[in-house]
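Removed from the display is one protein chain of the complex; every other protein chain stays in position.
== subunit A ==
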Amino acid sequence: MLSLSRISKSFEVKDGVYQAVDSVTLEVEKGSIHGIIGASGAGKSTLLRLINLLERPDEGSVILNGREMTVLPEKLLRQERQKIGMIFQQFNLVANVSVSRNVSIPLELAGVPKRERTERVEECLRFVGLADKAGQYPAQLSGGQRQRVAIARALANHPGLLLCDEPTSSLDPATTTEILGVLKHINEKLGVTIVIVTHEMDVVKRLCSHVSVMEDGRIVDTFSRADGEFLPAASSSGSYREQILGKAREDYA
């Protein structure tokens, strides 16, 4: 459904150029939950932002559902973005408007008529279990609730793809579990493909069907549950592959 081909992005910094994403090729299967894990500064967020072209690639192409995104004119690109949900570590809600208006904004941007908007907002809030908070403001909610509003907002325009940038990194363990549950539910019930960037091993093990390991701007390893069961227990030595699939498996490979 999504394929990145030899995609690169560099930034100008004080002493030259910094290659944040370096010729990455990646295939994301329809219906999968694809984790991208790696150390801080590996280029994970940049890679995610290249998918919906918040960041323009220097080279390479992004193909979503057979459509080359990188060549789309501004207006069509905006329409495509409306079909790609995105959630963030800091939630990025509009603090000055109510929960329901937050969910309504993407619908307004897409030109959905008022009556349909009201219905859809209710539906999305019910889906994330926040129907009773519709009239409240983000500041009155807990972190987990805010992230659920952000998820409802991302779902409003029926996206086929949901991009998540460290969605649980500022949440406590119990809330993390709750949010991972919501994401899983979205994937299973609505068939939404998810790409999730994280540095938390646990998130990958519990949620993802596919994993890519990122290091210094490159994808250095990709595997899936087809390569073996992901280890439930926390092991914290060896490569990401070893930590997730276990050492023995590595030996067979």
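A few comments on the model shown:
Heads up, the rule we're going with is that a residue touches a chain if its C-beta (ideal position, glycine included) is under 8 Å from a C-beta of that chain, and two chains touch if they have at least 3 such contacts; residues count from 1.
Just so it is clear, contacts and distances are computed from a predicted model.
This figure omits one chain of the complex; the name its UniProt record holds, of "Pyruvate dehydrogenase E1 component alpha subunit", "ABC transporter permease", "Ion-translocating oxidoreductase complex subunit C" or "Acyl carrier protein", is "ABC transporter permease".
Touching the missing chain, out of A:A110, A:A131 or A:V220, is residue A:A110. In the complete assembly, the contact with the undisplayed chain comes from A:A95, out of A:V17, A:A39, A:V71 or A:A95. Checked against the full complex, the one of A:K30, A:R78 or A:R126 touching the unshown chain is A:R78.
The chain not displayed touches subunit A at residues 52, 54, 77-82, 84-86, 88, 90-97, 105-106, 108-110, 137-139, 153-154, 157, 163.
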